[in-house]
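This report concerns only the one structure given below.
Complex shown without one protein chain; remaining protein chains in place.
Entry: chain A
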């Protein structure tokens, strides 16, 4: 499928926070109450549209357990966006965010866009982390923030698409040298930055745009 740009994403965060479920909801629009745990790294992809341009998201979904860190780390390389996920019902997954962030900062390129996601917002009655705490952490660390639910699909589209919007804006602002693939961005056919360069409309999803 042709695209104007390809963005490479990585999904990180503690085990069991719902990384794979968020991906499944985004790529397949379905929810699996119990997802197989991820061994190593899995993969998903979807087309979205931003500014009338078809953009392919290439998403690497990583195992959350510490033991896999040496493997999953290699996927930071050349990622344009990261979804850092915690579970709002499990405090410890929020407490570990700093160490995830440190890992990301150390292994990813400095311009990687990071979206912090407080997942399982449908389980508000079991909440162990307040929305304000999430917002606060994001603010302190320069991340975009959203609470989402892979189950109800609330904010799932938005999380993936807003991240892409931010990356797209960085391209427009000339933050990246898009010919350098180590930024996790590839220019596709007809994707030369400029007014309405989108050559064809193979995008399967129309998404909202960036802030």
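Note that in this section a contact is a pair of C-beta atoms (placed from the backbone, for glycine too) under 8 Å apart; a residue touches a chain by one contact, two chains touch by 3 or more; residues count from 1.
We adopt the following convention: contacts and distances are computed from a predicted model.
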{"item": "Record-based protein name (UniProt) of the chain missing from this complex, from \"Protein OSCP1\", \"Replication factor C subunit 5\", \"Rab-GAP TBC domain-containing protein\" or \"WD repeat-containing protein 34\"", "value": "\"Rab-GAP TBC domain-containing protein\""}
{"item": "Of A:39, A:124 or A:175, the one touching the omitted chain in the full complex", "value": "A:39"}
{"item": "Which residue of A:19, A:53, A:90 or A:120 touches the chain not shown here", "value": "A:90"}
{"item": "Absent chain, residues of chain A that touch it", "value": "15-16, 32, 34-37, 39-43, 45, 58, 63, 65, 67-71, 74, 90-92, 95, 128"}
